[in-house]
Every structure is written in structure tokens, then in C-alpha cells.
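Heads up, one of the protein chains got dropped from this complex, but the rest are sitting where they should.
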Amino acid sequence: MQYVIIGNGVAGTHAAESIRRLDPQGVITLIAAEKDAPYCRPMISMLLEGSAGAHQLPIRGPDFYDTFKIDALGGDRVRAIDVAARAVTTAAGRRFSFDRLLIASGADPRPIKARGLHLENLFFMRTAAHVMAMLRVLPACRRALVLGGGLVGFKAAYALLRRGLAVTLLIRSGHPLSMQVDREAGAMILAALKKKGLTVRVQAEVTAFEGGATVTRAQLSDGSEIPCDLVVIGKGVLPALDFVPREAIAVDLGVVVDQHLETSAAGIFAAGDAAEAYDIARKTRWVNAIWPEAVAQGRVAGMNMAGRPTPYKGSLGRNVIRIFDLDVMTGGLVNPPPDARYTVLQHHDRRRQRYRKLVFRYDRLVGMVLVNAIEQGGVLLSLIQGEIPLRVRREALMAPSFNFRQLLPATA
Amino acid sequence: MKHPFSENTITEDGRLMLRKMEKDQVETVWERFSAQQPQCGFCEMGLSCRVCNMGPCRVDPFGEGPQQGVCGADADIIVARNLGRMIAAGAAAHSDHGRDLVEVLAAVAEGQAPGYGIGDEQKLRRVAAEFGIATQERAPAEIAADLAQAMQEDYGTRRKSLTLLARAPRKRRELWAQLGITPRGIDRETSEMMHRTHMGVDNGWQSLLLHGLRNALSDGWGGSMIATEVSDILFGTPKVTPTSVNVGVLKADQVNIVVHGHNPVVSEMLLQACQAPELIDLARARGAQGITLAGLCCTGNELLMRHGIPMAGNHLMTELVIATGAVEMMLVDYQCIMPSLGAVAACYHTRMISTSDKARFPGMTHREFHPDNARELARTLVAEAIENFSRRGEVYIPVAPAPSLGGFSVETIIEALGGSPAPLIAALKSGQIRGAVGVVGCNNPKIRHDFGHVTLTRRLIENDILVVDTGCAAIANAKAGFKVAEAIRYAGPGLREVCGALGIPPVLHMGSCVDNVRILVLAAALADALGVDISDLPIAGAAPEWYSEKAVSIGAYFVASGVTTVLGPMPPITGSLNVVKLLTEGLADLLGATFAVEPDPEKAAVLIRRHIENRRAKLGLPAVQV
Partner (left out) sequence: MKRVVVHPERCVGCMQCMLACATAHSQSGVLFTAVRESPQPRPRVHVGVGLYGEGFPNRCRHCDPAPCQLACLPGAISRDSASGTVLIDPERCINCASCAMACPFGVIRYHPEHHAPLGKTVAVKCDNCLARLRQGRIPACVEACKTGALTFEEADAALKRQTDAVARSVSRTAEEAPPAPGFALLTAARKSQLALKNP
């Protein structure tokens, strides 16, 4: 059996392991754009912050490919998939036949439209290489501008602030993490960031960057300008799918997959940031480009590819961040439509400095935002993922004393 | 629509003040209760023992782990010992309260207690006569001196039986003598309980429980009864007085002073000071319209009974009233005062003053009251409270006070009946009134605040059962509006007619927790009038929301006196089914009364009604099936 895996991110890595565990003989070829060994992408912001060293990032040891008998090609990108002939061709001109193919090519940073994008010191923050490049110029920088209040922009701003730069965060919505949290938690987070010295400009966009060779300032849509010598663009990611033939493989935002992570083309699978699977909370297809989903999808895709049919229930957007003195954990559908099917419970306990918002669709939990007291958040997330009908009162999930016991049937 | 905090309390002022406390980020007793969960099952079952240092020990209720403590005590012994110590503590609290009053009586006799005097001379003479003291042509001070002396003897070790036991029906006294539980001395029985429960002394669970009953009786017919009688002698026997309850009794435009705790020796002096013209003038000079004195818990009940002083709340309200921001000063003496109050007050401008040498609290300033300095110290403190008026921040008094009626001492009830219990007896005989129940006791966060008291009381009066109440229960029922003349509309037809004719509400406020002895005295009087024992009467007791050790003692002396008593929260006895069986069944044969435990007040009402009809049938009175 010939297995080809596009991408050596965590999805591709877990897929390769799953396949090898089930198929000791099959040939596994892994084609990766990045030269580095598989590493933990979420940790690159810690690299930028200085709280982790480069040696902590790899998720597998140097002998991983040898041990698992994987033919790994780094530094090459897949250019095309010939679905009928069942082969892929790469930028370097190589061609590989496959019986089973996994598209785990991840996502690339979404580009922005502005003048002056050719200037130096404008960065995305998607790869370890991006961060290493930032670290090289960092000593000379004083004023950072971060575009985007999503997870990337947010973590970049936090990291640069910890590095001692003056940081301005420019976001389109009213508060950071607008995709993850609701307005109340967003306000709490914004207040915490501002207290620590972050400048935040809301509802603003950059129209142009200006400077000599490197950037010295940014022009905004409202006519104002911000001096800056380092810019990080964190305006989201788009699945990296330019090589996917859309007439043969269904693609929406990501590659559309069924509950076995198989695409519309038989024997071709997709997993990770490139894939668009069913979202349990939204009840529709969605790209949840987060680490734990890449892990789960890669594992399950590998099992299915190796001939063990394993269903994947669906993905769930979720996140946990520790930011200055706040811990925030979110998941599922956080801002439901104003619809009689949904019940929202929220409570800001100012004395205990704890905020909790829970969203229910009828008798099932579908979304949550926790600020502080996050240790047992996984219990709630498992209720969302499992779509468990609740036998307890919804209010019980809000109490500080809520814990796993309350979900078990009462003893006689 | 469900209001926030309606899980915690049924009262509107409670809900609103809880919301204010949350907004102000002040911790309450309910949050601390929640943080304690789960509460240890060993202790809740009475199966943990810390009596000696060979321990601490626990017995496994599931039969596999240790079944005995290190000394060899089994579950029955451990549970009985623990219950015994609860009774001892409760009896001690009541009796010590009585002792302090006796000391004031003695000081009054010596002229060493300025501000105090003899409030009811007739009662002084009557009670003195019960103690065998000559009263003919003797000055009150002389009689008081002798009476104080005689009462102090009852506290000691020289008597064979307490003096006021004579008030109990003869049959009842004979029963006690047969069982060997006639109380001999007030302090003696408590002391002996501490002895018996020491490791290696009384290891008979029945004998421990019997002594517990004796200890409780030394409270009911001893310490508490002396407390109530001496309070009446010093401060006057309560008469029917209109009053009001809930946080709305505090006034936004007045200096508000709240008294909390138990002993009227302190609160009566505060009342005098609050009525002093020069202090009222001082209050006006500081921008207030006057001075409002309000009570919390039993000392509030004492003032309410004798003077109609309004009550700001009961046990679970004590933190909440501070959050009104309208309390210039709260003075406390002892019992049921949460040590959290100092921290709550620190969030507002309220000054907290502790007054008893026996009772210190974190965050309170200690200003000790004694009979010789009480009057002056009270005045000084009221003046200080007035100076605090200008330091008020936001004031939040979200309700109007609920009117109520108090002051139903036994003397007053007899008077309301026309001079003798005959009308009440006639109504009982005819069945217009089926029976009477004393709804007493505290609050407990285990039970929705006031829900137990109010629900039980409503069901009882609906079924033509007269309710008398004391303590926190009395405040709950007053807040619920059961103590105005119009409240007869909640009563069944028979009760409505009788109360309407007499001009009394269907629920009679009989006082503080030591005043539970008034219920005993009334029951004894009814029993004597009918020629039966107390246990034959169609009466019962109920403590739907009890928490304190004092309540255990009260429950025990009620049952020992023949009044079947239903408890709301479960006491720590489930570790021994033998003890449970004795208390809920076996005592019927021994004492003609038992305990029952039923947290649901609806079910408790049915239990009580069934018991009452059962007693009616046994007396040959018209009875119904419940």
C-alpha cells in the first residue's frame, strides 16, 4: 500500500503514526514545505516571548522518521494532484503514486491589502522561521504594531509586550478574540491588556505602510498614523490548497471531508487546518484550525487510510490562553443567534474575578466562555463534543462548585 | 419568573439584600456553606469522635472499615456521646444567659445596678413564692435579693430537684422520677454530661441519652425558665404590642442602632439610651430625624415582646442588614453572632461593638457591659453611633416594614382569653381549634430561608391549628404577614372564628428562644386544666430550620416534657439506628412523646396534624383521619 502525506504538521505526523501502527509494511511518503522536523506551532509565540527555547518546539525526536519508516521530503511543495492517475507532483518536479493520499498541508497566513507591503520588518507569525526572522531584527525595534485581534495577533501582541516593546494592537471589532469570546469577556480581556500597557485601537484598518527600507509608520483608514518599526500581521489563515483540483475534489474554504475524513475523491483524505469537517456546535461544515483538531483528525484519518474504518464525530472550535492575570477558555458556539432554541446563562462574579457564559441549544450545551476557574473546563467541553443531553439543571453548570460528580446518576 | 437568590430565601428583603451583597462583593453565609460542600458524612452521621487523644476516630457506616473507636466505643456510643455534648452546650448557653440575669437581679437588690429596676413587682412576688420566699410586707429589693440567692442555688449542687419543676403536671414529674431524669441542678447536669462523655465513663448509649434528657430538662425547667422569669421581673412581663419586621424598619433619615445577641440586660439599657432626650437632640443636631433602635435574633425578640421594638431580621439576615449601609452601630452580646460580621461591617461604615466578657469577635471593638456601668456605657455608645451618622455612604433600604403583633406571654394570652384558659379549652374540645403547635428555632442554609417556618405555619393554621412561635421562626412568620388581625384569612374556619372573636392573630408571637419555656408553662396549665399530662394534649413542637446546639437542648426538653417535636434538618444521629429508633419511636413508651425528622414542611404538617388528631381521639375528643 502506498501512502502519501502532504504536510508534516501535527496532523500529518499523527496520521503517519496511525498508519504505521496499523500497517507495518506500507510505504509512507511525507512531503513537507517546511524543512524543520515536526514542531509545535502554537509554541512559536512563546519563542517570540522568550519563554521557550527553539529546542522545546519539536514534537518528535530526530529519529522519528527512521523509527516509523517514513520517507520524509522536506523543503518541497506539492504542485498538483492527478486524481485519475492517483499521483502527486511536486515543485521540484518529483512524482509520487499513491493508493491513499492525505492532504494535511495546513494553512497559510491570509494576506492583507495595503500599500507598502514590500517594506522590511513586516511579518506574519505562522511558522518558526517567521519568528526566528522577527527575533533577528527585534533588538533594533521599539514600537510594534500588531494587526488583528484574533489568536495570532493577540499572542504576538502579548509576546512583544513581554519583550519590552511599546505595542499597539489594531483590531477591526470592539474587543480582541471576537471569534472566541463574547463582549463581556472581551471587555475583561481588553481591560487586562490595557492595564499592562498595551495600546488598543478598535475598528481601524491599515491602508498603507511607509518608510525607507524598513517600515517607520502605518497609515490608518481614519486618516491617523501610527509610528512603528515592527509589524505583525495576524489576520487569520487560509487553507493552503492551491494544488487541489477543485473539479475533482470538493473544496469550500477547506477541503470538504466526511465523517471518515475522506474527501469527495475516494482514497483521498484531508486533516488539520486544510480540512473542513462538520462542526459539532455550529452544526455545519467549518474549518476549525486549532491544534487539538489537527491531532484528532490526523489520527483518525490515518486509521481510515490504513483500512480501519473509524468515524470522526466532528470538530469543535476551542481555545485556552493564559494572558497576564487572566485565564480564558472558550469553545463551541459562543455568540448564538437570537433564537428561541438557545438559552444563554452568564455571570460575572466580581468578587471571585470569574466570568462564565454558557450557551445551550434546548437541553444540550453548545458553547462556553470561561474567564478564570478554567481547570475543569474540559468537563464542559466534553459535554459539547459529546452532545450530551443534560439531566441536571443548567444553572448547576454555572456554579463554582460544578464538577464531574454532578453528571453521574445519583446514588440510591 | 424566577428571581435571583430565590433559592436561598423566600423573603423579598432577603433576595434584594443578597443581590446588594453580590454587587458590593461581600461574602455571605450561603457562599461559605457552598464552599464547605461536601460536608463530611462521618460527622453528619455523628460517627466521628474527637473526645480523646487516642483518636480522632471514625466508624465506617458501610460496615467494612473500623466499627469501633480506639477505646472500643461503637457507633451507638459515639453518636450518643456527641448528641449529649450538643445538649450540654445548648443547655449551658441558655443557663449562663439565665445566670447573668440572676446576677443583675442580685445587683438590683443591692442598688448596684443603675438603670435596672423591678419591672413587674407582681411577678417578683409570685415567682418568689414558688421558691418558698416570704413576700408579705417585704420590700421588693429584699425579695429580689432572696430570690436571686435561691435561683443561684438551683444552679448548684445542693438541690435534689429544680424548684420550677413544680410547674409541671404531677404525672409528668412522676414519669421523670421513674426514669431517673429529674434535673437536680442547672450547672450540675451540664457538668455531669461533660463527665459522662469523657472517655471511659458512660458507655451506655441509652443512659447517655437519658442523661441528655435530664440535662435538657435542667435547661427547660431551669436555666431558660429562670432567664425568662427574671427578664419579666426586671423588664416587665410582655403585653400585646404592635411592632414591625424586616430591613425596612431601618430608617434612611434616622440614626439606626441594631442590637444582636440574646441578653436583655444589654439591649434594655440600649433602649433607655436611645430614648434619652438629650441623645435624640444630639441626633437631630447631626442631621438625623431621630434614633431608631432595631433588633436581630433573640435580644431583638426580647425588646419586641416588651416594648414593640422592631426587628430587622433573623439569623440568616444578620449579615444582610449591614449591607443596607444604614446601620451606624451594631452591638452584640452572645450566641448566634457570626464571627463574619466584623468583616462585613468593614465594607460599610457600621461600627461593631462586642459587649460581653464571654464573647469576643474579629473586627469588633470591645466595650464591656456590667450591671454597674451598663446605663452609662449605653449612653456613651449611642452618642458614638450618632457621630457615625455622617459617615454613611450609599443607603439601600428596599422594602417597607411589615406590621406585626408581639408580646404574647402566658399572662397576656390568658388575659386575651378573658382571664382563664377556659375559652381555649372549649375551642379545643369542640374541635373549632384542633390543637396547638409551637413553631420555633433558627434558620439554617441547609433549608431555604424562612420557607420551612412559613410553609409549616400556613398549613397548620389552614387546618385550624393555633400556632405559637418564638425565635427566628417568629420573625419569619411575622414577615409573612401572619401576625396582623387580617391574617385570620389564612386560617381555617374554626381558628378564624375564635381568633377573630378574641381579636388575636392566628399565630401568636411568644418571644425569644429562652421564652420557649412560656410554651411549656402554657402546656402545663392546659394539662392541669384538663386533668391530663402534657403528652396527652393535642399539641406538638416543630423546629423546621434549626441549626444551633441550643435547639437540640430545646427539642430534647420539649420531648422530655411530653411534646412531640418535628425537626427539619437531620441531626447527627443517623450513624446509629438504635439511637434513631429510640428518639423517634422508643421515647413514646417512656415519655409519651418522640422526635421526628422531616425537612419538607408540607410533609411535616401532615405528620403533626396526624399526631394532633391522634391525641384528640385518645382524649375522647372529635377527631378526623389525616
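Chains: A and B, in written order; residue numbering restarts at 1 for each.
The rule is simple: contacts are C-beta pairs under 8 Å (C-beta built on N, C-alpha and C of every residue); 3 or more make two chains touch, one makes a residue touch a chain.
Everything numeric here is computed off the predicted structure, so don't read it as measured data.
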Revision key, fill the gap. Cross-chain touch to the chain not pictured, restricted to B:I447, B:L460 or B:A524, is B:I447
**Study point:** Residue in contact with the excluded chain [from A:A54, A:V320 or A:L345]
**Key:** A:V320
Practice item. Out of B:A134, B:A529 or B:L577, point to the residue that touches the absent chain in the complete complex. Key: B:L577
Point to revise | Which residue of A:T199, A:T214, A:S264 or A:Q406 touches the chain not shown here | key: A:Q406
Study note, to complete from the structure: For subunit B, residues touching the missing partner are 2, 6-8, 37-45, 58, 60-66, 75, 446-448, 451-452, 568-570, 574-577, 580, 597-601
Review point. Contacts of subunit A with the missing chain: which residues?
Key: 40, 42-43, 46, 51-52, 56, 59, 291-292, 295-296, 299, 318-320, 322, 327, 329, 331, 374-379, 381-382, 392-393, 396, 401, 403-406, 408, 410-412
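Convention: only the chains that are shown with their structure count from here on.
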**Study point:** Interface residues, subunit B side, partner subunit A - complex
**Key:** 22, 25-27, 34-35, 37
**Study point:** subunit B-facing residues of subunit A, complex
**Key:** 349-351, 399-401
